[in-house]
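With one protein chain withheld, the remaining protein chains of the complex are depicted in position.
Our next item is chain A:
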Amino acid sequence: MTRRIAVAGASMGGLRAAEQLRSAGWEEDIVVLGQESHPPYNRPPLSKELLAAPGSAAEALAAVTLRQRRTATGIDWRLGAPVTRADLSARTLTLATGEELAYDGLVIATGLRPARVEVPGPRHGRHVIRTIDDTLGLHRELCPGTRVVVVGAGFIGCEAAATATSLGCQVTLVEGGSGPMERPLGRRLSDGVRRFLAEKGVHCVSGRRVVEFLSETGDGYDAGSHLRCAGVRLSDGTEVPADVVIEAVGSKPNTEWLAGNGLDLADGVLCDESMRVIGARGALPSVVAVGDVARYPDQRTGTGARRVEHWATPADTAKIAAPALVAGLNGEAVPEPAAPLPSFWTDIFKIRIQGVGSPALAERIEVLEGDPDRPAAGAALGYYRDGRLIGAVTCALPADKQLHYRKLVTDAGVAARLAAV
């Protein structure tokens, strides 16, 4: 009988997994189950170009739909079919329709959803950015003069603030506990980015949190009502009025459907170096995870398992997971896994910040070139841990510079392997 690999999640991770399964020689069935009704599409433009100018819904989707490898044939795409439950011992999935689907191998690629700002106040008029529908809905509300409050200053918050400003909105960025992109970039460069955002017209509010969403009437809030959110109250009591609020305060892994199977779902799905999911008695031969939802050992820094929420992760992890799953299903030895080098980029007001490695784990940061206080004029920083270069970030530098610094990080080696010799 033909065997079946089920892929849960039909975004970039699900697509790259399906492609890599074919490349790894899997000729039997592949079925991909996706919650969204759209085919896999590219998310980075959702807070950048597409938010600025999406065109019609059809044009927007065409602009971001991911091209599929020509070798990825015979894949059964079931879109708009979320998985609600998995029974890993019986090897069955339950879909929202109630249908049960048996599988031999499973790929977990259900990604993340935005976390929300959990404070009292009306819901209406508050946006998040994760799907193309989010972007289309938000774009319609961003007009010249619109007062926008962005909550959270990570990549998506900073990008949304920049895009809204470029559309003529008056934007306040409520940073919360840490500065613009401070976790990946470090304090000094983050301060430089804040200065740059301010020069471009973004009003940055540091060191204060949102404690309440204000309602239209201005006299208190009513969480259950249809009242529209009219602004935010900050931890020091200040009120910032707003026509539109964008929440960009991080994300939550979509793992509820995996509950009850004895997996470690503390933060995404725990995997080994080969992306095989760890069960109660060790790595499972028939279940792998890819993309943003996977928590896997960081071999390069040797600092334990973590999730890597970058665009390059779905492709990097699918290349490791697919051959491991095929080997597991065929009872063969799992190939030696690569140690992927994480990388990310962000574009704000036409400057590009690119990073490689794990700058967020640095103990010490050094300026390699330029001036981080003026990031738009070009700068590069090195991030060190245990005296070893584990990451590099370039700002507004040409790509060949980025390749140069990337090589320095690669040459610094893989901690897990350095320790082994």
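The rule is short, and it goes like this: a contact is a pair of C-beta atoms (placed from the backbone, for glycine too) under 8 Å apart; a residue touches a chain by one contact, two chains touch by 3 or more; residues count from 1.
In this section, contacts and distances are computed from a predicted model.
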Inset, instruction - Identify the UniProt protein name of the omitted chain, choosing among "Carbohydrate ABC transporter ATP-binding protein (CUT1 family)", "sn-glycerol-3-phosphate transport system permease protein UgpE", "Ferredoxin" or "Probable septum site-determining protein MinC". - result: "Ferredoxin"
Legend entry - Residue of A:His127, A:Arg385 or A:Lys401 in touch with the missing chain, whole complex considered: A:Lys401
Inset, instruction - Could you tell me which of A:Gly13, A:Pro44 or A:Gly125 touches the chain that is not displayed? - result: A:Pro44
Legend entry - Residues belonging to chain A that touch the chain removed from view: 16, 19, 42, 44, 66-67, 69-70, 311-312, 315, 343, 345, 397-403, 406
